[in-house]
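Omission of a single protein chain aside, the complex is shown with its protein chains in their original locations.
Going by the order they are written in, the chains are A, B and C; count residues from 1 in each one.
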Amino acid sequence: MQEFEHLERPNVPGLDDILGHPIKVLDDGFVRVVDYMGDDSSIVQAARVSYGKGTKKLRQDRGLIRYLMRHHHSTPFEMCEIKLHVRVPMDAWRQWIRHRTANVNEYSTRYSIAIDAAQRTAPDQWRLQAVSNRQGSEGFVDPERGVAFTEQETELHDTARRIYSERLEAGVAREQARKDLPLATYTEAYWKIDLHNLLHFLYLRMDEHAQYEIRAYAEVIGKEIVARWCPMAWEAFMDYRVNGTTLTDLDSRIIAAIAAGEPERAVDIAIEAEILPPRGEERKRNMEREEVEEKLRRLGMKIPWE
Amino acid sequence: MQEFEHLERPNVPGLDDILGHPIKVLDDGFVRVVDYMGDDSSIVQAARVSYGKGTKKLRQDRGLIRYLMRHHHSTPFEMCEIKLHVRVPMDAWRQWIRHRTANVNEYSTRYSIAIDAAQRTAPDQWRLQAVSNRQGSEGFVDPERGVAFTEQETELHDTARRIYSERLEAGVAREQARKDLPLATYTEAYWKIDLHNLLHFLYLRMDEHAQYEIRAYAEVIGKEIVARWCPMAWEAFMDYRVNGTTLTDLDSRIIAAIAAGEPERAVDIAIEAEILPPRGEERKRNMEREEVEEKLRRLGMKIPWE
Amino acid sequence: MQEFEHLERPNVPGLDDILGHPIKVLDDGFVRVVDYMGDDSSIVQAARVSYGKGTKKLRQDRGLIRYLMRHHHSTPFEMCEIKLHVRVPMDAWRQWIRHRTANVNEYSTRYSIAIDAAQRTAPDQWRLQAVSNRQGSEGFVDPERGVAFTEQETELHDTARRIYSERLEAGVAREQARKDLPLATYTEAYWKIDLHNLLHFLYLRMDEHAQYEIRAYAEVIGKEIVARWCPMAWEAFMDYRVNGTTLTDLDSRIIAAIAAGEPERAVDIAIEAEILPPRGEERKRNMEREEVEEKLRRLGMKIPWE
Partner (left out) sequence: MQEFEHLERPNVPGLDDILGHPIKVLDDGFVRVVDYMGDDSSIVQAARVSYGKGTKKLRQDRGLIRYLMRHHHSTPFEMCEIKLHVRVPMDAWRQWIRHRTANVNEYSTRYSIAIDAAQRTAPDQWRLQAVSNRQGSEGFVDPERGVAFTEQETELHDTARRIYSERLEAGVAREQARKDLPLATYTEAYWKIDLHNLLHFLYLRMDEHAQYEIRAYAEVIGKEIVARWCPMAWEAFMDYRVNGTTLTDLDSRIIAAIAAGEPERAVDIAIEAEILPPRGEERKRNMEREEVEEKLRRLGMKIPWE
């Protein structure tokens, strides 16, 4: 049988330093690292069993991790695992657990009394409905109006909590008494996930279109935790995923026409794809055209139909 | 190449009859079958590719399905799939989506205004906290008190809804305005799952320890829908899963001693396992002993230490 | 914000001792523990967030773990994770990876030359087809015949390997050259899984109906590794899962009739359920009846129709 050396578990001193320490999120939430398994070297170790020993000399660890990330070779990243203890408003938690590839133990309000805290909003933090997209928010409500909303919020929280307590005192089952607590009530959970799926979660939830509340958690998990835990994987993720851009076939053809110095051909391509009306006709709003324009701007290219 | 006959999709007339029709659950919820794939014959078809053609003559379909269920051969049951449209209080939905092996599209209160309905409780439906177990409910609050709770509930729902509307009118983003709606607010979703995982869901959620609200949905899905869709699988599930009993090693040894006419030996076994104190010492409550006693009662056996 | 103590990662000295050491399986396979996360205390920690702090005083850790196992509360067991490096014949590996809830990085024979070893069979280890069930094996081929089979096996392995080498030397792509290697060729992989899913794997693969080869791996993983890693969970798993028995509704009714001293009623129940023909008619083989009889024997009960 082959010889193998005795192993020690890989450990990350920078993460060990903060193990168990809560990092504050929102007004009363937190994220704590409870345990972890593996580090950047575990990604490399797993990749090498797949891609053979010869690779060992050819590429350094960082280069290999970057190669894996660029080429969506995801299984080596699954070899790292992390366990967090989080405290989150139930409303954000509802979005959170839509990610199905994690292990979860949530605080049970059937067994225990609900946590006596709901997310509160500062007067200057009432966000306005976004005009540019149907799901997000942008800008803030006038702070004077905000003061009134915050007072009303406090009052509603107090009323809902008082009713909850009255029900419990009258012997109503915890599982039923809780039914009218606000969605903003905090819950807690242990949440365990592998690095590949965690990065996918962060990709979606650090996005500017994600809701502010869950984005706040994603940014802490990414920048405070993953960046310490697996710095090479984190760097590659930022370069190739977060700061990457996806070009559709149409984008590529338009860019190629512009690069060839033929902006009118780029316009023709856009017309043919029906993201732009025939010349002379009135332009309506078109989402795909707006996306093309955004990418052209990012690449420093002149929009040929403007 | 082998010859194969042209196929038609299997269909179940009894289920086709109710396709799209909402079945009412709770005060304002429902379950509708939107689509399905496969039936009892699909389970058999899949089992036969695994277990070979020889089996075709040996066993009839019903016998094969029962055999598969009894022996936890789960993959053939995964070959049937169903899609439901459900309307559920968010609080029950939080439990529902803990089952990770389903496909889900939920109504978005970021894109749309929240459904204007929250689960309401009739005066005689306020349940008392269970004494026998820490998580459930048993019995009801005195109806006079219930009348007051129901009024209070209506008032709280109205207040929370009014505040939600005021926020929307002031331009607050939908994703934030909803934060203080009660957990009992209804949501809707398309939920798609295979039969094996659906039966596992029903096993857990039809159980008497499951919360009343989700149990109400599970019973409708099981008895009104699965029983029509795959009647043989449903029958086997009831016989072998729902009405089955699991004996631990300790249970088996105690039963064997009783069956051998040696109740004192059964007591010795219980003492040795520390679910019963030594003879003469005071008995404290012990959960495992209570479970043994419940199984002995179910099997019509005298409890040897009573 | 709440106060929390600094944490250390839980570690298990008994497992640390063997970290990286290969445990031999079959003629040339092995299992090595490469890393792990959590221990028995992590199960308890997760259960307590779900079931509340009050439970802390009521039950000791062992009792809680046993309760969770008995009641199929599986999520706390998902909080422990282990990573193994295994070397397995491809034929057993094909069964192994049917368990979908693990992370896998397998040795790639597209990138690298296939491992130069295939599982070999000692002359006294050629197993006979089971008569009692259609899938298993029982007893052994006459050893003299076995000697011939083993020689033939060696020759076939050598021929297949020689052909593989000739193809490679002629420049044939590795991905195609390997196509005629025997199924018994060894492969290697990193395999990472949580404790709940590992125990489910072991439950199925330690079973006497599992194929000998994969059972050999399951027994090593269970008895040498899990028993060291999470001894309380392992003990509970053996008591409640491996040595447990499932009674169907029919089993329970037959046992109850026997326990009530009414064996003829037990016979009636069996006849009604069609696992036994009406009295006086000839008995054919019936799988469900055989299963009932086996359980009665296990419980030390006389079979009423014998």
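FYI, a residue touches a chain if its C-beta (ideal position, glycine included) is under 8 Å from a C-beta of that chain, and two chains touch if they have at least 3 such contacts.
Given the structure is predicted, the values throughout are model-derived calculations rather than measurements.
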Contact residue for the chain not shown (choose from C:Arg167, C:His200 or C:Arg265): C:Arg167
Hidden-chain contact residue, picked from the options C:Asn11, C:Gln60, C:Gln152 or C:Ser165: C:Gln152
Touching residue (missing chain; options C:Met90, C:Ala218 or C:Leu276): C:Met90
For subunit A, the residues touching the chain missing from this view: 51-52, 54, 66-67, 70, 134, 238-240, 243-252, 255-260, 287-288, 291, 298-301
Touching residues (missing chain, whole complex) on subunit B: 1-2, 4-11, 16, 19-22, 24, 28, 30, 32, 34-38, 42, 45-47, 49-55, 75-76, 78-79, 81, 83, 85, 103-108, 111-112, 188-190, 192, 194
Chain not shown, touching residues in subunit C: 89-91, 94, 97-98, 100-101, 104, 106, 108, 110-111, 118-119, 121, 126-130, 134-137, 141, 145, 149, 152-153, 156-157, 159-160, 163, 166-167, 170-176, 178-185, 211-212
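Keep this in mind: only the chains that are shown with their structure count from here on.
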Separation of subunit B from subunit C, taking each centre as the mean of its C-alpha atoms, in whole Å: 28
Distance between the centres, which are taken as Cα means, of subunit C and subunit A, whole angstrom: 37
Separation of subunit A from subunit B, taking each centre as the mean of its C-alpha atoms, in whole Å: 32
Subunit A, residues touching no fewer than two other chains: 104, 108, 111
